[in-house]
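A short worksheet on the structure shown next.
Only a single protein chain was left out; the remaining protein chains are all shown in position.
Chain nomenclature is as follows: A, B and C, assigned in order of appearance, with residue numbering initiated at 1 for each chain independently.
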């Protein structure tokens, strides 16, 4: 068993009431599966952006044990 | 009789060997006519830009006694 | 090329002046510099804004802006780029972001500068939370 680090930012972090959680897994999961497992089996909302190891990815990208996955709302910098 | 002030700039000034000349006239002339009268009856070259009283004009614009007419090559500022 | 996140207020013009002294080898080579400065306004969507908090994703935000700068340097005939962005608490009138592109000619300088700020606005992981009157907070939901 290894862990996937899961991070949430901004309004999503506040809605979920957590900024980071660790998910134990022994096999690769898709980004969508990671979301469902840490969010009570709710499916990943379409507007939520996703990154693995600090690179933007799609919801069907595979996440390996040891990776860092991030979920966040549309960005509003600049 | 009143005068029209005629000015030349940049390479045109150097080619003609003069920066300013006064033209005596008792009646309005077009910009083209002003050019011909001060440039030995040569016709106004198409690439030369023209201004009357510091506003761009076309070659057929009328110039009145007392006006300032300027002739200059394409601009190269900035 | 430089990318920086800063939690301290900065003046865009003194920052540009200081940065250009590091480009001394390029003097006489670049003929065009285009800059864009984004400044915090005291109103947004019809409401007075008293302060703002800029959240980011430490690590990813820097990485994204570095990649963006490299892409601009590859895509346009430009000599250098600068991107500086505030994080944390910020107040009206303060600079949020500065982007700049140096080039031999003006067209690539303008295009690269515009590209940097557009991509930054639409893709860089930053999130604005505004403090309105009465300490009411709201997350800005989309970038214009």
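By definition in this document, a contact is a pair of C-beta atoms (placed from the backbone, for glycine too) under 8 Å apart; a residue touches a chain by one contact, two chains touch by 3 or more.
Quick caveat: nothing in here was measured; it's all calculated off a predicted structure.
Seen in the complete assembly, the chain not on display touches B, C.
By the touch rule set out above, subunit B reaches the unshown chain at residues 7, 9-11, 14, 49, 51, 54-56, 70, 72-78. Seen from subunit C, the chain kept out of the figure touches residues 11-14, 16-17, 20, 27-43, 92-93, 104-106, 109-110, 113-114, 117, 144.
Heads up, the rule we're going with is that only the chains that are shown with their structure count from here on.
Contact topology of the protein chains: irregular, matching none of line, ring, star or complete.
Spacing of subunit B relative to subunit C, judged by their CA centroids, is 49 angstrom. Between the Cα centres of subunit A and subunit C there is a gap of 27 Å.
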